[in-house]
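So that we are looking at the same thing, I have put the structure below in structure tokens.
With one protein chain withheld, the remaining protein chains of the complex are depicted in position.
Every chain is named by a letter (A and B) in the order it is written, and numbering of its residues begins at 1.
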Amino acid sequence: MPSAATSEIVEGIVIEEGASLWGDALRRLAKNRLALFGLITLSAIAFVALITPAIAPYPYDAQDLEYGAQSPNAEHWLGTDRLGRDLLSRLMYGGRISLMVGFAATAVSLLVGVLYGAAAGYFGGRLDSFMMRIVDIMYALPFTIFVIILMVFFGKNIILLFLAIGAVEWLTMARIVRGQVRSLKEKEFVEAAVAMGLPSHTILTRHLIPNALGPIIVYATLTIPNVMLLEAFLSFLGLGVQAPMSSWGLLIREGQEQMEEFPWLLIYPSIALSLTLFSLNFLGDGLRDALDPRASKD
Amino acid sequence: MKRISDVPKICILLAGCLAIAGCGGEPGADGMIIRIGNGTEPEGLDPHIVTGVPEHHILLALFEGLVRADTTDLSPTPGVAETWEESDDKRVYTFHLRADAKWSNGDPLTSKDFLYAWERILTPALASEYAYLLFPMKNAQAFNEGSIGDFAQVGAEALDDQTLRVTLENPTPYFLSLQTHYSWYPVHQGTIEAFGAKEDRISKWTRAGNLVGNGPYVLSRWSPNEIIETIPNEHYWDVAGIQNDGIHFYPITDGQTEEHMFRNGEIHITYGVPISKVPVYQAKNPEQLRIDPWIGTYFYRFNTLRPPLDDPRVRQALAMALDRDTLCERVLQAGEMPAPFLTPPDINGYLPSARVRYDVDAARKLLAEAGYPNGEGFRTVDILYSTREKNRIIAEAIQQMWKKSLGIDVTLSNQDWKVYLSTTSNAVMGYDIAAGGWIGDVIDPINFLECFITDGGNNRTGWGNEAYDELLAKTMAIGDTAERNSVFDQAETILIEEMPIIPIYHYTHPFLIDPRVRGYTSNLIGYYAYHQLRLDNAASGEL
Partner (left out) sequence: MIKIIVRRLLEFVPVLFIIVTLVFFLIRLAPGGPFDRDKEVPPEVRKQLEAYYNMGVPLYQQYFDYLAGLARGDLGPSFKNASYSVNEMIGMSFPNSLELGFYAMCVAVTLGLLAGISASLKPNSLRDYVPMSLAMVGICVPSFVLGPLLVLVFSLHFDLLPVAGWNTPASKVLPSLTLGAMYAAYIARLSRGGMLEVLSNDFIRTARAKGLSETRVVLRHALRGGIAPVVSFLGPATAGILSGSFVVETIFQVPGLGRQFVESAFNRDYTLVMGTVLFFAALILFFNLLVDLIHTWLDPRLRNA
């Protein structure tokens, strides 16, 4: 349980705001120690990424060919790679890219996937069939070709990267949301809302999506690390970040290729990615519990 | 399901199953099979269709040309032909085939089989990409391009079943070494035509069970993306000289997997070594690591149509500011040789005299002369490379070198291989500086130098020089090697002065080999005598 002081402060806020859904949720979130840990870690990671140019010990591309790959030491806390570049600095700069890609692409996939899936599930029938067949078609398109064409026609562009990743990641999200909404739709409270004559978009955004938040949050938190690794593949195709800049996904890929010789090159980027994912999951679980409309009865 | 908390126990059980399953996994004793990692899955096994190195390796086992090459010094040794004569003007070669030469199905192999094969590869409709390697033969080019319809006019003639006469267009010093290339190999007419027409590219005749060859081995199994197995050919003329019970080729695209398989004793010879593993083997198991020289050069192309790279002084400056020694020693680390010129040294005794120096001061001076003192006013240029780890790491190192020594900014771009090919093609020329390389098909300087003739398909730099083109054209008619080499030298001097490309290093072929393997000799073009390989189990036993 959180310390008395914390919960008092938080409760103070809640009282001011009144017992709205979100205020309620925030209060419950603050009580969840793991979720708080997740939130704090994530904020710390984001903060470090933000001020990286000011605090990174070395430039990300500064080489020392004579020095080469060295294990962690006093000068280079996380060691260096084959070109003598400081891993800590590269990890910090790479984090900026990975976090941005991870969150932006996940946001795209969330936005599109949730709305699309909810609409398909709610309206059902022919529209549902039609919308889901479009999803099937998009699934089937060869991603490699899709990315190459994007790159050729629009050039290398970070926005494009989000779109390309978002474009594949929303598909599964849409299917999951649709599945949830389809079964929620049959429940009493939705039927009641329909009977009351509430417009569809209100039912969708106020009743259906909040009740499907559990799987949405879980899947979204799973998407972020997935997206970060996918970015490495896109960089392979020439769409992602360009050398000598790096990202966590690329660092992990490079580290993997030399994991026996220079294990630190794999271990630290993996730790960075894992730490982010763990924090995200704790926060996600906390959010899910906090937002669960039924949980307030506990 | 009653006790769901039993997950750990289930895990242990599963691990147990794994362990038990693992015990049966040792490959059984299957005679003396040599297992070789072979890069990618071959595109086919038709010697007239394929173009790659993995295919070359397999075809070496399944077919044989008129002449073999000594695996050490690549001098010609008897193959299907027992003896041969060369006319005084070096334009006519007469080959005397072995009387006991046979196909792997027992059919006699005669001079007519060679005529059939050469006619086939030169047939325009077959669209063979290596048909040009037969162009030294009289009228071969005209026949391939369709201006002659009658193969009888091509300079190949069967005097009788055992005698074959080849007339050349020009004296060609490397003609005999061409015979080791699969484009000159004979093919079995009966088999090809049992499965399709002569000019069918797509055919089942190359499958296991169908394929009839004349090499030391017969194809016994071909499971795509898994394995290609061969067994000794009992009809091979030197069947007594076959030292093993078969060669198995594994298409292994992943270098790390290949190294793991080698370490676990699953293969004896690898196709390559992951870049980071070379120093490890050098330090710990030097007897398992071999680094062969290879007939190839890695270079950067300039787009000479785009300023400021249209200025030879700028190109010179960039070339001179590149520290090849450090790059090879510290970055590449697999014994690559710094390349101060294009043609790898010692091809037919040719050693270029023009060299690029590493001289930062001179480079800075040149750049200043060109109007960019200390790199001021020099626009950011881009290095384009296709996605491979080596390309990236080289480009990263060179980017820093140029930045440090010349004060210029360079960006890096990578593209997928086919996009890269399209971007750098003569028609598109959409790059500033592009990483590239050339592996020789033929042991002759012309093979390297003719890449950069004006508008040549492999030029891709926009550069052209009449004097250069004329010099290369002149070499065609010269039979004397020393004289020819001196003309090559003049041409290469122009190339190095004009610098449409920066030579960076000469390739090596690093690979891993089980120390028990005997009879494996190295050479410049990867020409192997697989039948001479054997496993000496007495030696050093355990890997």
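Definition applied: a contact is a pair of C-beta atoms (placed from the backbone, for glycine too) under 8 Å apart; a residue touches a chain by one contact, two chains touch by 3 or more.
Remember, it's a predicted structure, so these values are computed and weren't measured experimentally.
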Residue among A:40, A:55, A:127 or A:145 touching the omitted chain: A:145
Selected from B:145, B:361 or B:483 as touching the chain missing from the view: B:145
Hidden partner chain, touching residue among B:70, B:100 or B:226: B:226
For chain B, residues in touch with the removed chain: 1-2, 4-5, 7, 10, 18-19, 21-25, 27, 41, 43-46, 49-51, 124-129, 131-132, 144-146, 201-204, 206-207, 222-226, 250, 252-254, 256-257, 260-261, 263-264, 266, 416-423, 425, 437, 441, 456-458
Footprint left on chain A by the chain that the document does not show: 34, 124, 129, 132-133, 136-137, 139-142, 144-146, 148-149, 152, 171-172, 175-176, 178-180, 182-183, 185-186, 214-215, 217-219, 222, 225-226, 229, 252-253, 256, 259-260, 266, 270, 273-274, 277-278, 281, 285, 288-289, 292, 294-295
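As a convention for this text, only the chains that are shown with their structure count from here on.
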Centre-to-centre distance between chain B and chain A (centres being mean Cα positions), rounded to whole Å: 45
Complex contact set, residues of chain A against chain B: 61, 63, 65-66, 68, 82-83, 144, 148, 151-152, 156, 235-238, 242-244, 254, 257-258, 260-262
Contact footprint of chain A on chain B as seen in their complex: 256, 274, 276-277, 279-280, 326, 330-331, 387, 389, 392-393, 395-397, 399-400, 411-416, 419
